[in-house]
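Note that this complex is displayed minus one protein chain, with the remaining chains in position.
The letters A, B and C name the chains in turn, as written, and every chain counts its residues from 1.
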Amino acid sequence: MIIQLSATISPEDKQSIISRVNKLGYKPNEVRTQKRDYIVAIGKKEFDIRILGSMPGITDIHRVSDDYKLVSAKWKVGRTAIDLGDGVFIGDGSLAIMAGPCSIENEMQIEATINHLKENNVRIMRGGVFKPRSSPYAFRGLGIDGLKLWYSLAKKAGIKIVSEVMQVSQIAEMVDYVDIFQVGARNTQNFNLLDELGKVDKPVMIKRGISGTIEELLSSAEYVFSAGNEKLMLCERGIRTYEKASRNTFDINAIPILREKSHLPVLADPSHGIGIRDYVEPIALAAAIAGADGIIYETHQKPEEAFSDGQQTLDFIESTKLISKLTRVQALSGGV
Amino acid sequence: MIIQLSATISPEDKQSIISRVNKLGYKPNEVRTQKRDYIVAIGKKEFDIRILGSMPGITDIHRVSDDYKLVSAKWKVGRTAIDLGDGVFIGDGSLAIMAGPCSIENEMQIEATINHLKENNVRIMRGGVFKPRSSPYAFRGLGIDGLKLWYSLAKKAGIKIVSEVMQVSQIAEMVDYVDIFQVGARNTQNFNLLDELGKVDKPVMIKRGISGTIEELLSSAEYVFSAGNEKLMLCERGIRTYEKASRNTFDINAIPILREKSHLPVLADPSHGIGIRDYVEPIALAAAIAGADGIIYETHQKPEEAFSDGQQTLDFIESTKLISKLTRVQALSGGV
Amino acid sequence: MIIQLSATISPEDKQSIISRVNKLGYKPNEVRTQKRDYIVAIGKKEFDIRILGSMPGITDIHRVSDDYKLVSAKWKVGRTAIDLGDGVFIGDGSLAIMAGPCSIENEMQIEATINHLKENNVRIMRGGVFKPRSSPYAFRGLGIDGLKLWYSLAKKAGIKIVSEVMQVSQIAEMVDYVDIFQVGARNTQNFNLLDELGKVDKPVMIKRGISGTIEELLSSAEYVFSAGNEKLMLCERGIRTYEKASRNTFDINAIPILREKSHLPVLADPSHGIGIRDYVEPIALAAAIAGADGIIYETHQKPEEAFSDGQQTLDFIESTKLISKLTRVQALSGGV
Partner (left out) sequence: MIIQLSATISPEDKQSIISRVNKLGYKPNEVRTQKRDYIVAIGKKEFDIRILGSMPGITDIHRVSDDYKLVSAKWKVGRTAIDLGDGVFIGDGSLAIMAGPCSIENEMQIEATINHLKENNVRIMRGGVFKPRSSPYAFRGLGIDGLKLWYSLAKKAGIKIVSEVMQVSQIAEMVDYVDIFQVGARNTQNFNLLDELGKVDKPVMIKRGISGTIEELLSSAEYVFSAGNEKLMLCERGIRTYEKASRNTFDINAIPILREKSHLPVLADPSHGIGIRDYVEPIALAAAIAGADGIIYETHQKPEEAFSDGQQTLDFIESTKLISKLTRVQALSGGV
């Protein structure tokens, strides 16, 4: 049960509500987000909702049977849209495109990518400066200095930045230099990280776990939301299955299911979803027509020389072609 | 290695080729299909292909490193198209649509479905008369009499029939009353059935196994082809994964991968692929834009009363809407 | 619901029971096995079981909530034991051992294997004469002549035979030359085959599907049982997962779960379960101590020259060592 509180509720009224919730056999959780205050009440008992409804300080009450509550579509009228500033939105009905290299490598690479994005009217650049790598001997990214350099160049160009945060201590380091914090597939259930991201006033995009369920992804989002941050996005990036013909199995089913279950924007990452350069395009188009709010993919001026993920990275010609096709699918989609 | 033989090759010349292949350390397999004769030579040794190339009776020679050979895209110029007669094609660049109930139930249901298809210019009707069911106590289909009734009504209406064959003894029973034999997901590796379908002059559509790999699907197709039948289609229908939010996980990745690996038409079954009525449409559209040669889905005049699979079956209004959207995606796709 | 009928029930009394079952809103299925007659009633409605209990001709009634009924442990007092004759039993509390090559190859190989088994007091030999192979170009087994040769040698030596049947037409061919019909992992849901094996008076061992669930395995067994054959065994042989360090993932959990859910004997196949020769022993021991009624594994006088599965096949020295360890684990197990 989600109880929305009025902005002007008195401490006494709030306390009365909490006491009443407790008496009903529910466990109340106080949630204060950047937007408003809620009490999320966890329990199963039946009761007459009017007992609460008439109490002062309550704006609205919603029963939500899902294990996740605040991210559920069952209570929120309308879908969540994320405003990145400068007219850049995610989840407002347009198709957001985020493109860029797996790893940020150097100034030249950043500039080449920014130019490519600007030529194609893409407003958000992806890139990693802290890289989770299976092997401790592999390249782990340029770190915070790389991010600062990237940010200064991107800001000048009016490009927004999405980049992965791997641990709590990086949040403060990164917060002034990113527009979206990405939680990677290996950190979807890093609950401490999620808790801390809930306290930040920056949008967060959570990738589905390497073999995470849809339910787990939504529960992870619930962590961030209930810790205070409503600016949330979900991202399908392929799951681990027995099939080895592709790097992962892109779960196209997750796109409509996530959009039905949650009011949050749903992104798709076809690069990791299939992991093979030649097939990134059809998977991106499929995700778009299935209803994704945005596509995030890897592109590099010379994929074969990329520090990481070259095998699934588009060159700029392929990227340009993909953007053009996505635009046409999106035009159709409105009308389909 | 695939050696294409000339139509007029003499027995002596053929024998010489076989002997030479044996001497090269390859195992020759004589393959005679409805279209032509081949020798499929299995082995790994390196040799100068000109040794064979100059022998009389050989039209062409192709090295194919895949484990499957005849269904591989590595040797055949152009893609395979299936001609069902009366101007109905699969794999010719158009998007084939096959729709109908899970199970054939009775005359009224057949007629209602046929009318629905005709109104929407759909030329192929799906339906099961032999139903593989996990439980021995469940409805197992109307059997051959149901098929005969269905066939007579469909033929009159100019509608082609695709229906599942479950065992060898049904092939002869069914052959005069189907336009396409469907091999179901539980029979993808029923090798005896595949062998026998290779001897029939009727198109065959093989569904991917419940947790079959792409490689296994292609090897199953190789059984039918090498036993003589080149009129083959592949069908992605979702795979079994840990995710239980949908009945199966539709492997959208398989669409472009199968089309790259094989010259055979690739169909998609979104009904089984996601298993939830409300989401059949987005998965169907996704498969179409990702390159599928056709879509096969379940529709019924009253899904809630269907003998089986009602939860994933579209009603005729939803079906009409889907067909219209597929048509527009296909129009775009040519141009995308 | 399972209604056990008395051996002397009159047709009229049987008909009365069927009518009553129908009236209760249940669907009655008449089942006649080699041992006795049942009515398996499918339905969910609540009713007072005494309505049926007092009817003449009924020996006993059991409510069974599982989807499978006759193979469920919920109605049968005691576990099923299979008597192969000559003092060879499966499921009687001893640990049955079945060993032999993947494929039957020739007389010398059969004799070497029989000698090895006799030296170790193993009474059941496994081997394939009809081989399901992914590729149509691979060795498919010696066929029925190989089986006849094998049978004549085994019979002389007092060794029982278990061998795979791949299709309905092979049942009649094989029936006089096998002691146990094996249904392979690719045929677990070949329902026509299961139906026909229900009509035969020979024990049947059903392997779990390549990615079959425990529930599906039990439902497949229900097919055979409800078609008349109570002499049934189940076999865990590893399932398909994302992990590629072993050929399959041996599902050790399935051993105690199957033994709890069903009264049928549960065998374990560690050779396919892990697929790596060096590790067959620990998996066999693990299965035995976890409660398996028997172990079936591959052994060959020269594994490196075996026609198939050499990489997971024990030589006779390893096999002897394994048998000795299994015996000691079994001795402990009684006492553990």
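Throughout what follows, a residue touches a chain if its C-beta (ideal position, glycine included) is under 8 Å from a C-beta of that chain, and two chains touch if they have at least 3 such contacts.
Quick caveat, the model's predicted, so the values are computed rather than measured.
Q: Quick one: which of A:Tyr223, A:Phe250 or A:Tyr279 touches the chain that's been left out?
A: Among A:Tyr223, A:Phe250 or A:Tyr279, only A:Tyr223 touches the chain that is not shown.
Q: Based on the whole complex, identify which of C:Ile51, C:Ala172, C:Ile317 or C:Leu332 touches the chain you can't see.
A: Of all options in C:Ile51, C:Ala172, C:Ile317 or C:Leu332, contact with the hidden chain holds for C:Leu332.
Q: Based on the whole complex, identify which of A:Gln34, A:Asn106, A:Ser152 or A:Asn192 touches the chain you can't see.
A: Of the listed residues, the one touching the omitted chain is A:Asn192.
Q: Which is it among C:Ile180, C:Leu264 or C:Ile283 that touches the chain not included here?
A: Spelled out, the listed residue whose C-beta touches the missing chain is C:Ile283.
Q: Tell me which stretches of chain C touch the chain missing from the display.
A: With respect to the unshown chain, the touching residues of chain C are 211, 213-215, 239, 241-246, 249-257, 260, 273-274, 276, 278-279, 282-283, 285-287, 289-291, 325, 328-329, 332, 335-336.
Q: For review purposes, identify every residue of chain A that touches the missing chain, sorted by number.
A: Against the missing chain, chain A presents residues 27, 29, 40, 42, 67-68, 132-137, 166-169, 186-187, 189-193, 195, 209-211, 215-216, 219-220, 222-223, 226-227, 240.
Q: For chain B, enumerate the residues touching the unshown chain of the complex.
A: 211, 240-242, 244
Operating definition for what follows: only the chains that are shown with their structure count from here on.
Q: Calculate how many whole Å lie between the centre of chain B and the centre of chain C, each centre taken as the average of the chain's C-alpha atoms.
A: That pair's centroid distance is 33 Å.
Q: What's the distance between the Cα centroids of chain A and chain B, rounded to whole Å?
A: 38
Q: What whole-Å value do you get for the distance between chain A and chain C if each is reduced to the mean of its CA atoms?
A: 49
Q: Residue numbers in chain A touching 2 or more other chains?
A: If we look for residues of chain A contacting two or more partner chains, we find 211, 241-242, 244.
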